[in-house]
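Read the structure below first, then the notes.
For this depiction, one protein chain was excluded, whereas all remaining protein chains were kept in their positions.
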Amino acid sequence: MVMIDMSMDLWSLLLSARLWFFILMFAVSGVVLLTVVWFERKAAARVQMRVGPYHVSPQLGGYLQLLADAFKFIISEPIVPRGAHKILFVWGPAIFVTLAFGASLLLPLTPELRLIKDPSLLPYGLVFSLVILLLVSILIVIIGWSVNNKFAYIGAAREALLVAAYELPLILSFLAMVILYGTLNPIEIAQKQTFLVGAILNPLAFLVFIITTAMATARFPFEIADYEGDVATGPYSDYGGIFLVLSFAGGTYYATFSYSFLATLLFLGGWALPGYAPGPWPQDITGHLTLAIWVFLKTTALMFFFAFLRAAMPVLRLDHTLVLGWRGLLTLGFLAVVWSAALRFVGLAP
Amino acid sequence: MSAEKTTLGAAVKATIDALAVAARNFVKPERITIYYPYEKLEYGRMRGWIGLWTEKCTSCMLCARICPTNAIKMYPAPNGKRYPGIDYGRCIMCHFCIDVCPTDALYGTGIKELAWYDYKEMIYTPDMEREPPKIQEPYKSVKVAIKYVGGVPKKVRLQE
Partner (left out) sequence: MIRTEEYGLVLKEEKLEGGRRVLDLFWGPQHPTSGHTRFIVELDGDVVINVTPDPGYVHRTMEKLGETRHWIQNIPLFERLSLPDAINVTWAYAMAIERLAKIDVSPRAQYLRVIMAELSRISTHLYDLGLHAIMIGSSTGFMWGFGLRELVVQLWAMVSGSRTTPSWVLPGGVRTAPPDAFYEQTKGFLDYLEKKIDEFVRLVIKNPVGYYRLKDVGYLSKEDAARLMATGPAARGSGIDWDARRVYKYGVYDELEWGVCVEDGGDSLARTMVRICEIRQSAKIIRQALDRVPRDGPLVGEAVLHRMPPKQKETANQIIRLGSLFTTRLPEGEGLGITEGGRGRYFFHVYGDGTERPYRVRISTPSWQNLRAMIKTFIGARLMDLPAIYGSFGYFPPEQDR
């Protein structure tokens, strides 16, 4: 008979790095999302000669309006159209937001706070998160098909064309950074960036990554698949209530969050704080938490940039976007790879 | 797609210019939003609720005849004359009736904040037309106006 020492296991369970990572990602990503949506509304309002959310919590600048809106969406009656494919219509948004968020769970937050325990499996985590992010867009096509509506059908076709256009440049920019660092291990990638972050070492790859992320997550100027002017928000045209907040408001923003998280790791230095190295995990909780907050701040700053684009840019036409993807971004992607290879050849790569 | 003047450099410069315009407006917003009902805009003349002094009315019925929406009906009074009553569901507040009245019996106010619970309450008879309706003011409102200061409109509070 084996006696299990329950008290020791409970304490080590509570201090487990994976649990802390999980809770931090869920809680803080929700807060980050609300803050980014709040910033988007407020920044757009400031540019547009008006005041954004204000009356619900005037001292906080209307921040709690977001909670009120989310609450309204959640308690709203979910309506499933008669001709829609019922299973995919109902499950589509849930799978969408799970995949969009799940991609960021495969990346490490700090050297110790990560979900993948075995350090030799971390390179696979990096590649898999990129793969899952590319799968998210295919889900949009599935959602558009399940709605059974001509406008959604056109939106889904547009999304399929866009995926073909931005996928290669995204992979090329990823490849360029991997060539630059010479390793796929995210911990080593973050360690190699000091003041010269990835964006400065290879600005072409950063530019390509930014533009393809905007294409992938329907940020202006590429809100083409769910364009309100033409296809009446395309695949999401028959969604309302909880479905809408999971897919249109939640899923696309969670996808932006995951892309920004990946970009923070590759281009903005990850958790690297020059001159600061935390101790091992259970002893130095505050050090790791500081680094985690630093990563979240960088991610939020990048998401703020994407949110600000709504106020500044109109929407580009579909065939111009495809030309931009296949000609402009593909060339830039190849140039980024060549640049990284040249840096590595010369010996300036970290 | 590339025409005479649209080179890559020009396109990049125009994009950065557009982002700069948006950023400048973000940093210095030019808002003219009025936080109604805490603030109310001061209008000099506003065509609002129409009232009646029955002692001046001669029952010529010109107001009922000129009303573009047939909102005015004449109600017989005990002294044999007829006095106008206005149906505010139909009234568009063009003040044609005030402008045509030969004895200045109808007068105009600036009250536009009118709301009723029932259609039947909107039909005003001549005795209801004597005094303007009491408007509820749940908040103490401040009068504001938009003035141009330094080429930019600003909302200023008018001191009473």
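Every chain is named by a letter (A and B) in the order it is written, and numbering of its residues begins at 1.
What we mean here is this: a contact is a pair of C-beta atoms (placed from the backbone, for glycine too) under 8 Å apart; a residue touches a chain by one contact, two chains touch by 3 or more.
In this text the structure is predicted, and so the values were computed from the model without any measurement.
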{"item": "Among A:A255, A:L318 or A:A336, residue touching the chain not depicted", "value": "A:L318"}
{"item": "Residue of A:F73, A:Y227, A:W271 or A:W339 touching the missing chain in the full complex", "value": "A:Y227"}
{"item": "Contact footprint on chain A, counting only the chain that is left out", "value": "44, 47-50, 83, 148, 150-151, 153-154, 220-221, 223-224, 227-230, 232, 310-320"}
{"item": "Touch list for chain B against the chain that is not drawn", "value": "1, 3, 6, 11, 14-15, 17-18, 21-22, 25, 32, 41, 43-47, 62, 65-68, 92-96, 99-100, 102, 146-148, 151-153"}
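To be clear about the criterion, only the chains that are shown with their structure count from here on.
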{"item": "For the chain B and chain A complex, residues of the former touching the latter", "value": "1, 18-19, 21-23, 25-26, 29-33, 35"}
{"item": "Residue ranges of chain A in contact with chain B within the complex", "value": "43, 46-51, 54, 308, 311-313, 320, 323"}
